[in-house]
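What follows is a short report on a single structure.
All protein chains but one are shown at their positions in the complex.
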Amino acid sequence: MTAVAAVLTAAPRKRREWVYFLCLGILAVAVAAAVLAPWIMPYDPDATSFDAIYLPPGPAHWLGTDQLGRDLLSRIISGARSTLLGSIVLLALATALGVLIGLTAAWYRGWVDTLLARITDVMFAFPGLLFVIMIIAVFDSGTVTAVIGMGLAYAPVIAKFTRAIALEELARPYVDSYRLQGAGGLELSARYVLPNMVPTLLGYLVVLFGDGLMSLATLNFLGFGSQPPSSDWGLMVEEGRAGVIQGILGPALVPGLTIAIVVVATNVVGVRLSDKLAVRR
Amino acid sequence: MLALLRRLGAMVLTLVVSSFVIFAGMYAAPGDPLTFLIKNPEDRTPDRVAAVRAEYHLDDSFLQQYLSWAKDVLHGDLGTSFVYKQPVADLMGTRLPITLTLVAMAALMFIVIGVGLGIVSALKRGSAVDSSITGVTTFLTSIPNFVVALVLVSVFAVQLRWFEVSGDGEGFAGRLYHLTLPSIALAIGALAVVSRVTRQTMVEQQSLEHVDVARSFGLSSRKIIWRHVLRNSLGPVVTMCGLIIASMLAGTVVIESVFGLSGVGSMLVDSINAHDFPVVQAILLFMVVAYMTVTIVVDVLYPLIDPRTRERSEAA
Partner (left out) sequence: MVLSIRDLNLTVPMPDGPRQILRDVSLTVAAGETVGLVGESGSGKSTTARAVLRLVPSGAQTSGTVTVCGVEAGGVQEIRTRHAAMIFQDPRSSLNPVRRIGDSATERLVHVHGVSRAEAGRRLAELMAEAGLREPQRLMRKYPHQLSGGMLQRVVIAAALSTNPELLLADEATSALDVTTQAEVLALLRRLRRERDMAVLFITHDLLLAGAFCDRVYVMKDGSIVDEQPGRTVFVNPANPYTKALAEATPRLPERTKPAAGHPTGAAR
(Lines give C-alpha, C1' and ligand atoms only; values in the text may rest on other atoms or scores of the structure.)
Protein backbone atom coordinates (compact mmCIF):
# COMPACT_ATOMS: atom_id res chain seq x y z
CA MET A 1 0.00 0.00 0.00
CA THR A 2 2.98 2.30 0.28
CA ALA A 3 3.29 1.95 -3.52
CA VAL A 4 0.02 3.80 -3.92
CA ALA A 5 1.17 6.79 -1.95
CA ALA A 6 4.47 6.85 -3.76
CA VAL A 7 2.81 6.71 -7.16
CA LEU A 8 0.54 9.59 -6.27
CA THR A 9 3.20 11.85 -4.86
CA ALA A 10 5.90 11.15 -7.39
CA ALA A 11 3.86 11.43 -10.58
CA PRO A 12 5.63 13.35 -13.33
CA ARG A 13 3.78 16.41 -14.51
CA LYS A 14 3.84 15.80 -18.24
CA ARG A 15 1.44 13.20 -19.36
CA ARG A 16 0.75 12.37 -22.94
CA GLU A 17 -2.95 12.50 -23.69
CA TRP A 18 -3.08 9.30 -25.68
CA VAL A 19 -1.71 7.25 -22.79
CA TYR A 20 -4.52 8.49 -20.60
CA PHE A 21 -7.19 7.70 -23.14
CA LEU A 22 -5.68 4.32 -23.86
CA CYS A 23 -5.87 3.44 -20.17
CA LEU A 24 -9.40 4.74 -19.94
CA GLY A 25 -10.23 2.50 -22.89
CA ILE A 26 -8.62 -0.49 -21.24
CA LEU A 27 -10.71 0.02 -18.13
CA ALA A 28 -13.83 0.42 -20.24
CA VAL A 29 -13.11 -2.85 -22.00
CA ALA A 30 -12.57 -4.61 -18.70
CA VAL A 31 -15.83 -3.30 -17.28
CA ALA A 32 -17.66 -4.15 -20.48
CA ALA A 33 -16.27 -7.67 -20.37
CA ALA A 34 -17.45 -8.06 -16.82
CA VAL A 35 -20.93 -6.76 -17.54
CA LEU A 36 -21.46 -8.51 -20.85
CA ALA A 37 -19.66 -11.71 -19.90
CA PRO A 38 -22.42 -14.27 -20.39
CA TRP A 39 -23.12 -12.98 -23.89
CA ILE A 40 -19.67 -12.51 -25.29
CA MET A 41 -17.83 -15.55 -24.04
CA PRO A 42 -17.06 -17.92 -26.92
CA TYR A 43 -17.11 -20.99 -24.68
CA ASP A 44 -18.38 -22.06 -21.28
CA PRO A 45 -15.52 -21.08 -18.95
CA ASP A 46 -15.94 -24.22 -16.88
CA ALA A 47 -16.18 -26.62 -19.80
CA THR A 48 -13.28 -29.03 -19.59
CA SER A 49 -12.01 -30.99 -22.53
CA PHE A 50 -9.18 -33.44 -22.27
CA ASP A 51 -8.52 -33.29 -25.98
CA ALA A 52 -7.75 -29.61 -25.76
CA ILE A 53 -5.25 -29.43 -22.92
CA TYR A 54 -2.60 -26.70 -23.06
CA LEU A 55 -3.38 -25.56 -26.58
CA PRO A 56 -1.41 -22.53 -27.77
CA PRO A 57 -3.34 -19.50 -29.08
CA GLY A 58 -5.09 -20.32 -32.33
CA PRO A 59 -8.21 -19.72 -34.40
CA ALA A 60 -10.37 -21.95 -32.19
CA HIS A 61 -9.06 -20.63 -28.91
CA TRP A 62 -7.71 -17.09 -29.27
CA LEU A 63 -5.73 -17.23 -26.05
CA GLY A 64 -5.23 -20.95 -25.87
CA THR A 65 -6.44 -23.35 -23.20
CA ASP A 66 -5.41 -24.34 -19.72
CA GLN A 67 -4.50 -27.63 -18.09
CA LEU A 68 -8.10 -28.83 -18.12
CA GLY A 69 -8.79 -27.79 -21.69
CA ARG A 70 -10.84 -24.76 -20.69
CA ASP A 71 -10.76 -21.81 -23.09
CA LEU A 72 -8.60 -19.06 -21.60
CA LEU A 73 -10.39 -16.18 -23.30
CA SER A 74 -13.72 -17.22 -21.86
CA ARG A 75 -12.18 -17.67 -18.44
CA ILE A 76 -10.60 -14.24 -18.57
CA ILE A 77 -13.91 -12.66 -19.55
CA SER A 78 -15.89 -14.41 -16.86
CA GLY A 79 -13.07 -13.80 -14.44
CA ALA A 80 -13.39 -10.09 -15.10
CA ARG A 81 -16.71 -10.28 -13.34
CA SER A 82 -15.52 -11.82 -10.11
CA THR A 83 -12.21 -9.97 -10.04
CA LEU A 84 -13.63 -6.53 -10.71
CA LEU A 85 -16.69 -7.08 -8.59
CA GLY A 86 -14.58 -8.25 -5.71
CA SER A 87 -12.36 -5.19 -5.97
CA ILE A 88 -15.30 -2.81 -6.16
CA VAL A 89 -17.04 -4.33 -3.13
CA LEU A 90 -13.74 -4.26 -1.27
CA LEU A 91 -13.29 -0.61 -2.11
CA ALA A 92 -16.89 0.27 -1.27
CA LEU A 93 -16.58 -1.36 2.12
CA ALA A 94 -13.22 0.25 2.81
CA THR A 95 -14.47 3.64 1.70
CA ALA A 96 -17.69 3.51 3.70
CA LEU A 97 -15.84 2.47 6.82
CA GLY A 98 -12.81 4.64 6.21
CA VAL A 99 -14.71 7.81 5.43
CA LEU A 100 -16.94 7.29 8.45
CA ILE A 101 -13.97 6.82 10.75
CA GLY A 102 -12.01 9.64 9.18
CA LEU A 103 -14.88 12.11 9.38
CA THR A 104 -15.72 11.12 12.95
CA ALA A 105 -12.13 11.58 14.01
CA ALA A 106 -11.86 14.92 12.25
CA TRP A 107 -15.16 16.23 13.57
CA TYR A 108 -14.95 15.22 17.20
CA ARG A 109 -11.18 15.56 17.64
CA GLY A 110 -10.18 15.01 21.28
CA TRP A 111 -10.34 11.55 22.77
CA VAL A 112 -12.42 10.13 19.96
CA ASP A 113 -9.71 11.07 17.53
CA THR A 114 -7.00 9.63 19.75
CA LEU A 115 -8.89 6.39 20.27
CA LEU A 116 -9.49 5.93 16.57
CA ALA A 117 -5.90 6.81 15.87
CA ARG A 118 -4.74 4.10 18.28
CA ILE A 119 -7.02 1.55 16.67
CA THR A 120 -5.82 2.40 13.20
CA ASP A 121 -2.26 2.27 14.49
CA VAL A 122 -2.82 -1.31 15.58
CA MET A 123 -4.15 -2.08 12.15
CA PHE A 124 -1.17 -0.42 10.53
CA ALA A 125 1.10 -2.59 12.65
CA PHE A 126 -0.03 -5.50 10.53
CA PRO A 127 1.03 -5.34 6.95
CA GLY A 128 -2.37 -5.40 5.24
CA LEU A 129 -1.99 -8.81 3.66
CA LEU A 130 -1.17 -10.42 6.99
CA PHE A 131 -4.24 -8.93 8.59
CA VAL A 132 -6.43 -10.48 5.96
CA ILE A 133 -4.57 -13.77 6.21
CA MET A 134 -5.39 -13.79 9.89
CA ILE A 135 -9.05 -13.24 9.14
CA ILE A 136 -8.89 -16.07 6.63
CA ALA A 137 -7.30 -18.27 9.24
CA VAL A 138 -10.21 -17.59 11.53
CA PHE A 139 -13.09 -17.67 9.13
CA ASP A 140 -11.74 -20.02 6.49
CA SER A 141 -10.99 -19.30 2.88
CA GLY A 142 -13.65 -17.97 0.61
CA THR A 143 -14.41 -15.12 -1.73
CA VAL A 144 -16.66 -13.31 0.70
CA THR A 145 -14.22 -13.60 3.60
CA ALA A 146 -11.37 -12.40 1.41
CA VAL A 147 -13.26 -9.39 0.10
CA ILE A 148 -14.55 -8.35 3.52
CA GLY A 149 -11.17 -8.90 5.10
CA MET A 150 -9.42 -6.82 2.47
CA GLY A 151 -12.06 -4.12 2.84
CA LEU A 152 -11.30 -3.95 6.54
CA ALA A 153 -7.59 -3.88 5.84
CA TYR A 154 -7.88 -0.91 3.50
CA ALA A 155 -10.27 1.04 5.74
CA PRO A 156 -7.48 2.55 7.91
CA VAL A 157 -5.64 3.81 4.84
CA ILE A 158 -8.76 5.59 3.63
CA ALA A 159 -9.58 6.74 7.16
CA LYS A 160 -6.20 8.42 7.49
CA PHE A 161 -6.55 10.11 4.12
CA THR A 162 -10.13 11.19 4.83
CA ARG A 163 -9.21 12.53 8.23
CA ALA A 164 -6.46 14.67 6.73
CA ILE A 165 -8.69 16.16 4.06
CA ALA A 166 -11.60 16.54 6.47
CA LEU A 167 -9.46 18.41 8.98
CA GLU A 168 -8.42 20.80 6.27
CA GLU A 169 -11.98 21.22 5.09
CA LEU A 170 -13.40 21.65 8.59
CA ALA A 171 -10.95 24.43 9.26
CA ARG A 172 -12.61 26.59 6.66
CA PRO A 173 -14.69 29.53 7.91
CA TYR A 174 -18.02 28.39 6.46
CA VAL A 175 -18.00 25.38 8.76
CA ASP A 176 -17.82 27.54 11.85
CA SER A 177 -20.75 29.63 10.74
CA TYR A 178 -22.82 26.51 10.21
CA ARG A 179 -21.74 25.13 13.56
CA LEU A 180 -22.87 28.32 15.25
CA GLN A 181 -26.23 27.96 13.61
CA GLY A 182 -26.48 24.61 15.34
CA ALA A 183 -25.83 22.33 12.42
CA GLY A 184 -24.98 18.82 13.56
CA GLY A 185 -21.89 16.94 12.53
CA LEU A 186 -23.72 14.44 10.36
CA GLU A 187 -25.67 17.03 8.43
CA LEU A 188 -22.66 19.24 7.90
CA SER A 189 -20.56 16.36 6.75
CA ALA A 190 -23.11 14.99 4.37
CA ARG A 191 -24.15 18.24 2.78
CA TYR A 192 -20.99 20.28 2.72
CA VAL A 193 -17.81 18.55 3.75
CA LEU A 194 -18.27 15.36 1.79
CA PRO A 195 -19.04 16.96 -1.57
CA ASN A 196 -15.96 19.12 -1.23
CA MET A 197 -13.83 16.13 -0.42
CA VAL A 198 -15.04 14.00 -3.29
CA PRO A 199 -12.71 15.42 -5.98
CA THR A 200 -9.56 14.74 -3.99
CA LEU A 201 -10.82 11.40 -2.75
CA LEU A 202 -11.86 10.18 -6.17
CA GLY A 203 -8.43 10.11 -7.75
CA TYR A 204 -7.02 8.40 -4.71
CA LEU A 205 -9.77 5.81 -4.73
CA VAL A 206 -9.16 4.88 -8.34
CA VAL A 207 -5.52 4.15 -7.59
CA LEU A 208 -6.56 2.28 -4.45
CA PHE A 209 -8.89 0.22 -6.61
CA GLY A 210 -5.94 -1.02 -8.63
CA ASP A 211 -3.98 -1.70 -5.46
CA GLY A 212 -6.92 -3.59 -3.97
CA LEU A 213 -7.29 -5.60 -7.12
CA MET A 214 -3.68 -6.69 -6.85
CA SER A 215 -3.99 -7.54 -3.17
CA LEU A 216 -7.15 -9.54 -3.75
CA ALA A 217 -5.53 -11.35 -6.65
CA THR A 218 -2.57 -12.19 -4.41
CA LEU A 219 -4.92 -13.60 -1.82
CA ASN A 220 -6.67 -15.68 -4.43
CA PHE A 221 -3.34 -16.85 -5.74
CA LEU A 222 -2.48 -18.17 -2.32
CA GLY A 223 -5.73 -20.06 -2.27
CA PHE A 224 -7.24 -18.03 0.50
CA GLY A 225 -9.95 -16.33 -1.46
CA SER A 226 -12.00 -17.58 -4.35
CA GLN A 227 -11.94 -21.32 -4.78
CA PRO A 228 -11.98 -23.40 -7.96
CA PRO A 229 -13.78 -23.56 -10.33
CA SER A 230 -13.92 -19.76 -10.05
CA SER A 231 -12.13 -18.03 -12.89
CA ASP A 232 -10.93 -15.16 -10.76
CA TRP A 233 -7.71 -13.91 -12.37
CA GLY A 234 -5.53 -14.44 -9.31
CA LEU A 235 -6.75 -18.00 -9.00
CA MET A 236 -6.13 -18.56 -12.72
CA VAL A 237 -2.48 -17.64 -12.23
CA GLU A 238 -2.20 -20.16 -9.44
CA GLU A 239 -3.69 -22.86 -11.61
CA GLY A 240 -1.26 -21.96 -14.35
CA ARG A 241 1.74 -22.53 -12.12
CA ALA A 242 2.08 -26.18 -12.92
CA GLY A 243 2.21 -25.31 -16.59
CA VAL A 244 5.05 -22.85 -16.12
CA ILE A 245 7.31 -25.54 -14.76
CA GLN A 246 6.61 -27.58 -17.84
CA GLY A 247 7.38 -24.63 -20.05
CA ILE A 248 3.79 -23.71 -20.89
CA LEU A 249 3.34 -20.07 -20.00
CA GLY A 250 -0.09 -19.23 -21.36
CA PRO A 251 -2.40 -20.25 -18.51
CA ALA A 252 -0.31 -18.32 -15.99
CA LEU A 253 0.81 -15.35 -18.05
CA VAL A 254 -2.51 -14.49 -19.67
CA PRO A 255 -4.32 -13.74 -16.40
CA GLY A 256 -1.15 -12.33 -14.88
CA LEU A 257 -0.64 -9.79 -17.64
CA THR A 258 -4.33 -8.98 -17.62
CA ILE A 259 -4.06 -8.06 -13.96
CA ALA A 260 -0.95 -6.02 -14.65
CA ILE A 261 -2.51 -4.13 -17.55
CA VAL A 262 -5.69 -3.31 -15.65
CA VAL A 263 -3.73 -2.15 -12.60
CA VAL A 264 -1.42 0.03 -14.70
CA ALA A 265 -4.48 1.52 -16.35
CA THR A 266 -6.10 2.32 -13.01
CA ASN A 267 -2.85 3.88 -11.77
CA VAL A 268 -2.56 6.14 -14.80
CA VAL A 269 -6.20 7.15 -14.74
CA GLY A 270 -6.22 7.61 -10.98
CA VAL A 271 -3.13 9.79 -10.94
CA ARG A 272 -4.39 11.85 -13.85
CA LEU A 273 -7.75 12.30 -12.12
CA SER A 274 -6.19 13.49 -8.91
CA ASP A 275 -3.92 15.88 -10.83
CA LYS A 276 -6.87 17.30 -12.74
CA LEU A 277 -9.18 17.52 -9.77
CA ALA A 278 -6.54 18.86 -7.41
CA VAL A 279 -5.84 21.82 -9.69
CA ARG A 280 -9.13 23.38 -8.79
CA ARG A 281 -8.03 23.64 -5.17
CA MET B 1 15.08 10.49 25.01
CA LEU B 2 11.65 10.99 26.48
CA ALA B 3 10.05 10.97 23.05
CA LEU B 4 11.73 7.68 22.26
CA LEU B 5 10.47 6.11 25.47
CA ARG B 6 6.99 7.32 24.75
CA ARG B 7 7.21 5.87 21.28
CA LEU B 8 8.41 2.58 22.71
CA GLY B 9 5.51 2.61 25.14
CA ALA B 10 3.04 3.12 22.32
CA MET B 11 4.66 0.27 20.43
CA VAL B 12 4.42 -2.05 23.41
CA LEU B 13 0.77 -1.20 23.78
CA THR B 14 0.15 -1.84 20.10
CA LEU B 15 2.02 -5.10 20.41
CA VAL B 16 -0.08 -6.23 23.35
CA VAL B 17 -3.30 -5.34 21.59
CA SER B 18 -2.11 -7.05 18.41
CA SER B 19 -1.18 -10.20 20.30
CA PHE B 20 -4.59 -10.16 21.92
CA VAL B 21 -6.28 -9.81 18.55
CA ILE B 22 -4.16 -12.60 17.07
CA PHE B 23 -4.89 -14.91 19.94
CA ALA B 24 -8.59 -14.06 19.98
CA GLY B 25 -8.72 -14.73 16.27
CA MET B 26 -7.28 -18.18 16.59
CA TYR B 27 -9.45 -18.92 19.58
CA ALA B 28 -12.58 -17.95 17.72
CA ALA B 29 -11.72 -20.06 14.71
CA PRO B 30 -14.23 -22.78 14.08
CA GLY B 31 -13.23 -26.39 14.43
CA ASP B 32 -12.34 -28.41 17.48
CA PRO B 33 -8.58 -28.66 17.99
CA LEU B 34 -9.06 -32.15 19.24
CA THR B 35 -9.79 -33.39 15.75
CA PHE B 36 -6.28 -32.35 14.74
CA LEU B 37 -4.54 -33.37 17.89
CA ILE B 38 -5.89 -36.88 17.98
CA LYS B 39 -6.10 -37.89 14.36
CA ASN B 40 -7.34 -41.35 14.86
CA PRO B 41 -10.92 -41.40 16.18
CA GLU B 42 -10.22 -44.69 17.90
CA ASP B 43 -7.65 -43.00 20.09
CA ARG B 44 -10.20 -40.64 21.50
CA THR B 45 -10.67 -42.39 24.79
CA PRO B 46 -11.89 -40.23 27.67
CA ASP B 47 -8.52 -40.49 29.39
CA ARG B 48 -6.62 -39.54 26.27
CA VAL B 49 -8.95 -36.65 25.56
CA ALA B 50 -8.63 -35.37 29.13
CA ALA B 51 -4.85 -35.61 28.95
CA VAL B 52 -4.67 -33.70 25.69
CA ARG B 53 -7.09 -31.07 26.92
CA ALA B 54 -4.94 -30.56 30.01
CA GLU B 55 -1.76 -30.41 27.97
CA TYR B 56 -3.09 -27.74 25.65
CA HIS B 57 -5.02 -25.88 28.36
CA LEU B 58 -8.21 -26.34 26.35
CA ASP B 59 -10.41 -26.20 29.42
CA ASP B 60 -9.20 -22.88 30.72
CA SER B 61 -11.17 -19.70 30.16
CA PHE B 62 -10.28 -17.51 27.22
CA LEU B 63 -8.46 -14.97 29.34
CA GLN B 64 -6.52 -17.65 31.16
CA GLN B 65 -5.47 -19.21 27.90
CA TYR B 66 -4.40 -15.83 26.53
CA LEU B 67 -2.39 -14.95 29.62
CA SER B 68 -0.66 -18.32 29.77
CA TRP B 69 0.14 -18.08 26.09
CA ALA B 70 1.49 -14.58 26.56
CA LYS B 71 3.56 -15.65 29.51
CA ASP B 72 4.97 -18.56 27.56
CA VAL B 73 5.82 -16.33 24.63
CA LEU B 74 7.76 -13.98 26.85
CA HIS B 75 9.73 -16.95 28.08
CA GLY B 76 10.46 -18.02 24.56
CA ASP B 77 7.92 -20.82 24.45
CA LEU B 78 5.77 -20.36 21.38
CA GLY B 79 3.59 -23.37 21.96
CA THR B 80 3.47 -26.73 20.30
CA SER B 81 2.36 -27.39 16.77
CA PHE B 82 -0.85 -29.37 16.40
CA VAL B 83 0.44 -30.94 13.24
CA TYR B 84 4.11 -31.63 13.92
CA LYS B 85 3.82 -32.09 17.67
CA GLN B 86 7.03 -30.12 18.02
CA PRO B 87 7.75 -26.81 19.74
CA VAL B 88 6.82 -24.03 17.38
CA ALA B 89 9.95 -22.17 18.36
CA ASP B 90 12.05 -25.01 16.98
CA LEU B 91 10.07 -25.17 13.77
CA MET B 92 10.43 -21.45 13.27
CA GLY B 93 14.08 -21.61 14.17
CA THR B 94 14.83 -23.87 11.25
CA ARG B 95 12.82 -21.84 8.79
CA LEU B 96 13.65 -18.32 9.90
CA PRO B 97 17.17 -18.14 8.41
CA ILE B 98 15.81 -18.73 4.92
CA THR B 99 13.24 -15.97 5.20
CA LEU B 100 15.74 -13.57 6.73
CA THR B 101 18.32 -14.30 4.04
CA LEU B 102 15.68 -13.77 1.40
CA VAL B 103 14.66 -10.41 2.84
CA ALA B 104 18.27 -9.35 3.29
CA MET B 105 19.17 -10.18 -0.31
CA ALA B 106 16.07 -8.46 -1.63
CA ALA B 107 16.77 -5.42 0.55
CA LEU B 108 20.33 -5.16 -0.72
CA MET B 109 19.09 -5.34 -4.28
CA PHE B 110 16.31 -2.85 -4.07
CA ILE B 111 18.35 -0.36 -2.10
CA VAL B 112 21.38 -0.42 -4.34
CA ILE B 113 19.55 -0.61 -7.66
CA GLY B 114 16.47 1.39 -6.65
CA VAL B 115 18.34 4.30 -5.12
CA GLY B 116 20.87 4.15 -7.96
CA LEU B 117 18.17 4.40 -10.60
CA GLY B 118 16.51 7.20 -8.66
CA ILE B 119 19.76 9.17 -8.56
CA VAL B 120 20.39 8.70 -12.27
CA SER B 121 16.85 9.73 -13.10
CA ALA B 122 17.09 12.84 -10.92
CA LEU B 123 20.43 13.89 -12.36
CA LYS B 124 19.23 13.39 -15.91
CA ARG B 125 15.86 14.93 -15.25
CA GLY B 126 13.67 15.42 -18.29
CA SER B 127 15.85 13.28 -20.52
CA ALA B 128 14.92 10.07 -22.29
CA VAL B 129 16.76 8.13 -19.60
CA ASP B 130 14.59 9.69 -16.93
CA SER B 131 11.34 9.04 -18.79
CA SER B 132 12.20 5.45 -19.52
CA ILE B 133 13.24 4.73 -15.95
CA THR B 134 10.04 6.31 -14.69
CA GLY B 135 7.91 4.49 -17.23
CA VAL B 136 9.46 1.09 -16.61
CA THR B 137 9.27 1.48 -12.85
CA THR B 138 5.62 2.53 -12.96
CA PHE B 139 4.82 -0.55 -14.98
CA LEU B 140 6.74 -2.81 -12.63
CA THR B 141 4.90 -1.49 -9.57
CA SER B 142 1.66 -2.59 -11.14
CA ILE B 143 2.60 -6.18 -11.84
CA PRO B 144 1.64 -8.41 -8.96
CA ASN B 145 4.71 -9.99 -7.38
CA PHE B 146 3.50 -13.50 -7.95
CA VAL B 147 3.28 -12.79 -11.69
CA VAL B 148 6.79 -11.40 -11.67
CA ALA B 149 7.93 -14.47 -9.80
CA LEU B 150 6.37 -16.79 -12.34
CA VAL B 151 7.82 -14.87 -15.26
CA LEU B 152 11.26 -15.09 -13.67
CA VAL B 153 10.83 -18.80 -13.12
CA SER B 154 9.71 -19.39 -16.66
CA VAL B 155 12.45 -17.34 -18.26
CA PHE B 156 15.44 -18.03 -16.07
CA ALA B 157 14.70 -21.42 -14.63
CA VAL B 158 12.68 -23.23 -17.23
CA GLN B 159 13.88 -21.70 -20.50
CA LEU B 160 17.42 -20.65 -19.77
CA ARG B 161 18.07 -23.14 -17.02
CA TRP B 162 20.28 -20.69 -15.19
CA PHE B 163 18.56 -21.40 -11.90
CA GLU B 164 16.62 -24.14 -10.20
CA VAL B 165 12.87 -23.97 -10.21
CA SER B 166 12.45 -24.42 -6.49
CA GLY B 167 14.16 -25.49 -3.32
CA ASP B 168 16.31 -23.89 -0.63
CA GLY B 169 19.78 -24.99 -1.46
CA GLU B 170 22.42 -26.32 0.90
CA GLY B 171 25.31 -24.52 2.40
CA PHE B 172 25.97 -20.82 2.15
CA ALA B 173 26.70 -20.60 -1.57
CA GLY B 174 23.92 -23.00 -2.48
CA ARG B 175 21.50 -21.00 -0.38
CA LEU B 176 22.44 -17.75 -2.10
CA TYR B 177 22.13 -19.36 -5.50
CA HIS B 178 18.68 -20.70 -4.82
CA LEU B 179 17.52 -17.46 -3.29
CA THR B 180 18.66 -15.27 -6.17
CA LEU B 181 15.53 -15.50 -8.29
CA PRO B 182 13.17 -15.23 -5.31
CA SER B 183 14.93 -12.17 -3.98
CA ILE B 184 14.79 -10.53 -7.41
CA ALA B 185 11.06 -11.22 -7.48
CA LEU B 186 10.68 -9.75 -4.01
CA ALA B 187 12.81 -6.73 -4.84
CA ILE B 188 11.26 -5.71 -8.15
CA GLY B 189 8.08 -4.16 -6.81
CA ALA B 190 10.05 -2.30 -4.17
CA LEU B 191 12.60 -1.12 -6.72
CA ALA B 192 10.05 0.95 -8.51
CA VAL B 193 8.84 2.76 -5.42
CA VAL B 194 12.32 3.44 -4.09
CA SER B 195 13.56 4.84 -7.36
CA ARG B 196 10.61 7.19 -7.67
CA VAL B 197 10.88 8.45 -4.12
CA THR B 198 14.63 8.93 -4.45
CA ARG B 199 14.17 10.86 -7.67
CA GLN B 200 11.42 13.00 -6.20
CA THR B 201 13.36 13.80 -3.04
CA MET B 202 16.49 14.68 -4.96
CA VAL B 203 14.62 16.96 -7.35
CA GLU B 204 13.06 18.76 -4.39
CA GLN B 205 16.41 19.12 -2.65
CA GLN B 206 18.06 20.46 -5.78
CA SER B 207 15.71 23.40 -5.86
CA LEU B 208 16.56 24.56 -2.34
CA GLU B 209 18.53 27.74 -1.81
CA HIS B 210 21.58 26.28 -0.12
CA VAL B 211 22.34 24.52 -3.41
CA ASP B 212 22.36 27.91 -5.16
CA VAL B 213 24.54 29.30 -2.42
CA ALA B 214 27.03 26.49 -2.92
CA ARG B 215 27.11 27.15 -6.64
CA SER B 216 27.63 30.85 -5.93
CA PHE B 217 30.96 30.23 -4.26
CA GLY B 218 32.12 27.83 -6.90
CA LEU B 219 31.59 24.42 -5.38
CA SER B 220 31.91 21.73 -8.05
CA SER B 221 28.74 20.02 -9.30
CA ARG B 222 29.86 16.68 -8.00
CA LYS B 223 30.46 18.02 -4.52
CA ILE B 224 27.18 19.86 -4.56
CA ILE B 225 25.34 16.66 -5.37
CA TRP B 226 27.22 14.69 -2.77
CA ARG B 227 27.24 17.20 0.08
CA HIS B 228 23.93 18.97 -0.46
CA VAL B 229 21.54 16.93 -2.54
CA LEU B 230 22.32 13.33 -1.66
CA ARG B 231 23.09 13.98 1.97
CA ASN B 232 19.81 15.85 2.39
CA SER B 233 17.80 13.20 0.55
CA LEU B 234 18.99 10.52 2.92
CA GLY B 235 16.20 11.05 5.47
CA PRO B 236 13.14 10.39 3.35
CA VAL B 237 14.91 7.68 1.37
CA VAL B 238 15.99 5.75 4.46
CA THR B 239 12.48 6.02 5.89
CA MET B 240 10.99 4.66 2.69
CA CYS B 241 13.47 1.80 2.54
CA GLY B 242 12.63 0.94 6.12
CA LEU B 243 8.93 0.88 5.42
CA ILE B 244 9.48 -1.30 2.39
CA ILE B 245 11.59 -3.79 4.30
CA ALA B 246 8.93 -3.91 6.98
CA SER B 247 6.24 -4.71 4.46
CA MET B 248 8.42 -7.20 2.63
CA LEU B 249 7.60 -9.72 5.29
CA ALA B 250 4.15 -10.04 3.83
CA GLY B 251 5.72 -10.43 0.42
CA THR B 252 7.74 -13.42 1.55
CA VAL B 253 4.52 -15.34 2.00
CA VAL B 254 3.84 -15.22 -1.72
CA ILE B 255 7.40 -15.56 -2.95
CA GLU B 256 8.20 -18.52 -0.75
CA SER B 257 5.07 -20.25 -2.01
CA VAL B 258 5.95 -19.73 -5.64
CA PHE B 259 9.54 -20.85 -5.28
CA GLY B 260 8.90 -23.70 -2.90
CA LEU B 261 11.14 -22.28 -0.19
CA SER B 262 10.77 -23.60 3.31
CA GLY B 263 10.73 -20.30 5.06
CA VAL B 264 8.42 -18.75 7.60
CA GLY B 265 6.09 -17.35 4.95
CA SER B 266 5.28 -20.65 3.34
CA MET B 267 4.91 -22.17 6.79
CA LEU B 268 2.22 -19.60 7.48
CA VAL B 269 0.28 -20.67 4.40
CA ASP B 270 0.67 -24.36 5.22
CA SER B 271 -0.35 -23.93 8.83
CA ILE B 272 -3.44 -21.96 7.90
CA ASN B 273 -4.52 -24.64 5.53
CA ALA B 274 -3.84 -27.27 8.20
CA HIS B 275 -5.54 -25.27 10.94
CA ASP B 276 -2.36 -25.46 12.99
CA PHE B 277 -3.26 -22.52 15.19
CA PRO B 278 -0.26 -22.34 17.52
CA VAL B 279 1.98 -21.98 14.49
CA VAL B 280 -0.26 -19.38 12.85
CA GLN B 281 -0.34 -17.38 16.08
CA ALA B 282 3.39 -17.51 16.51
CA ILE B 283 4.20 -16.50 12.95
CA LEU B 284 1.72 -13.63 12.91
CA LEU B 285 3.08 -12.40 16.21
CA PHE B 286 6.59 -12.65 14.89
CA MET B 287 5.71 -10.64 11.82
CA VAL B 288 4.08 -7.92 13.88
CA VAL B 289 7.15 -7.73 16.11
CA ALA B 290 9.47 -7.68 13.12
CA TYR B 291 7.45 -4.93 11.46
CA MET B 292 7.57 -2.86 14.62
CA THR B 293 11.27 -3.44 15.10
CA VAL B 294 12.03 -2.11 11.67
CA THR B 295 9.87 0.96 12.20
CA ILE B 296 11.54 1.65 15.53
CA VAL B 297 14.98 1.32 13.96
CA VAL B 298 14.00 3.82 11.29
CA ASP B 299 12.63 6.18 13.94
CA VAL B 300 15.87 5.97 15.87
CA LEU B 301 17.98 6.50 12.79
CA TYR B 302 16.10 9.52 11.51
CA PRO B 303 17.32 12.09 14.07
CA LEU B 304 20.83 10.92 13.41
CA ILE B 305 20.37 11.79 9.78
CA ASP B 306 18.35 14.98 10.14
CA PRO B 307 19.34 17.04 13.18
CA ARG B 308 16.19 19.12 12.94
CA THR B 309 14.20 16.25 14.42
CA ARG B 310 16.42 15.88 17.44
CA GLU B 311 15.32 16.92 20.91
CA ARG B 312 15.56 20.65 21.44
CA SER B 313 18.77 21.01 23.37
CA GLU B 314 20.05 24.35 24.60
CA ALA B 315 19.27 27.17 22.20
CA ALA B 316 22.11 29.48 21.25
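Letters A and B name the chains as they come in the text, with residue numbers starting at 1 for each one.
Just so we're on the same page, a residue touches a chain if its C-beta (ideal position, glycine included) is under 8 Å from a C-beta of that chain, and two chains touch if they have at least 3 such contacts.
Quick caveat: nothing in here was measured; it's all calculated off a predicted structure.
Colleague: Could you tell me which shown chains are touched by the chain that is not displayed?
Modeller: B
Colleague: Which residue among B:R6, B:K71 or B:H210 touches the omitted chain?
Modeller: Counting the whole complex, the residue in contact with the absent chain is B:H210.
Colleague: Which of B:P46, B:G76, B:G171 or B:P307 touches the chain that is not shown?
Modeller: Answer from the full complex: B:P307 touches the omitted chain.
Colleague: Check the options B:R48, B:K71 or B:K223 and report the residue that touches the missing chain.
Modeller: Considering the complete complex, B:K223 is the one touching the chain left out.
Colleague: With the missing chain put back, which residues of subunit B would touch it? List them for me.
Modeller: 208-210, 212-220, 223, 227-228, 231-232, 235, 305-308, 313, 315-316
Quick note on the criterion: only the chains that are shown with their structure count from here on.
Colleague: Can you tell me which positions in subunit A touch subunit B when the two form their complex?
Modeller: Its residues touching subunit B are 1-3, 6-7, 9-10, 12, 118, 121-122, 125-130, 133-140, 210, 214, 217-218, 221-224, 234, 237-238, 240-241, 244-247, 249, 252-253, 256-257, 259-260, 263-264, 267-268.
Colleague: Quick one: which bits of subunit B touch subunit A in the complex? Just the residue numbers, please.
Modeller: Per the touch definition, subunit B meets subunit A at residues 10, 13-15, 17-18, 21-22, 25-26, 28-30, 131, 134, 138-139, 141-147, 150-151, 153-154, 158-159, 165, 189, 192-193, 196-197, 199-200, 240, 243-244, 246-247, 249-250, 253-254, 257-258, 268-269, 272-273, 277, 280, 284, 287-288, 291-292.
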